[in-house]
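A protein chain is absent from this complex, but the other protein chains hold their places.
Chain naming follows the written order as A, B and C, and within any one chain the residues start at number 1.
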């Protein structure tokens, strides 16, 4: 099981703070994950329709979309950051 | 009469905080003033032997050595500044 | 030292933490980021963050700053929750023997924090409406990129 965490408007559109999912074996990269999530319902589609702008962290570190998700305990999806 | 004010090691070498002087009519620029002052005694010579590094302010504004001193009420001589 | 907190901070106290009892600090630069009222239209900002990662990511940026400049101390404090116009959001304090290092490290940390630290701001408007999530600015990305 992998824990997915959502922030800001991604959290609002999906309607969940977080969830535990069993990822299919053919979901191996961050890109695959975003594509797979879009098929899980309207909220997901609304949140992830522009996958390019989605930022992803695996185990609390930023990753590129091409990177593998093997070994991820916690994957976070969020919009571009606006701290500071 | 013109008021001359000295700071830091220039003040220490000349041995005066300030003085009022009557400038000769041929002392027209800052350079002339420094040259004239060097003739006024050992302390002045010790203070002003490297005229290039002496900074000068007329009426509390920085001036270059080539500038005229006409109209100066207050002329200050000091080493390069080390504030901040 | 990195802190993520709801409470306000005191800049003088944070400077003292990096300077008191020592004689090797010649320069301290602080940056405070405050909530603006957007010409009177903003009632409050609501700041959301990713607990755990926020501390870790700012820590990673701080380590880079310490490797790059000869610092004697570095502090970052970022607030979360509801912030009113005029209130503090973020503080960076960089201390060094010399001013150039303190200025550059503080500026670097802020530029990176803007585009790398996992915080998001939502606007609440004076007219009662819940405004939009603040959009990331291209200029913030560019500000971070110039340090590479």
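Here is the rule we go by: contacts are C-beta pairs under 8 Å (C-beta built on N, C-alpha and C of every residue); 3 or more make two chains touch, one makes a residue touch a chain.
Remember, it's a predicted structure, so these values are computed and weren't measured experimentally.
> For the chain that was dropped from the view, give me its touching partners among the shown chains.
B, C
> Of the residues listed, C:24, C:67 or C:127, which one is in contact with the missing chain?
Of all options in C:24, C:67 or C:127, contact with the hidden chain holds for C:24.
> Can you list, in ascending order, the chain C residues touching the missing chain?
Contacting residues on chain C, toward the hidden partner: 10-13, 15, 19-38, 40, 42, 85-86, 97, 99-100, 102-103, 106-107, 110, 143.
> Can you name the residues of chain B that touch the chain not displayed here?
5, 7-9, 57, 60-62, 76, 78-84
By definition in this document, only the chains that are shown with their structure count from here on.
> Which chains touch each other through the most C-beta pairs?
A-C
> Between chain B and chain C, what is the separation of their C-alpha centroids in Å?
Centre separation, chain B to chain C: 48 Å.
> Rounded to the nearest whole Å, what is the centre-to-centre distance of chain A and chain C, using the mean of the C-alpha atoms as each centre?
26
> Nearest whole angstrom, what separates the Cα centre of chain A from the Cα centre of chain B?
Whole-Å distance between the two chain centres: 72.
> Counting only residues that touch at least two other chains, what does the list for chain B look like?
Answer for chain B, listing residues that touch two or more other chains: there are none.
> Among the residues of chain C, which are close enough to touch at least two other chains?
none
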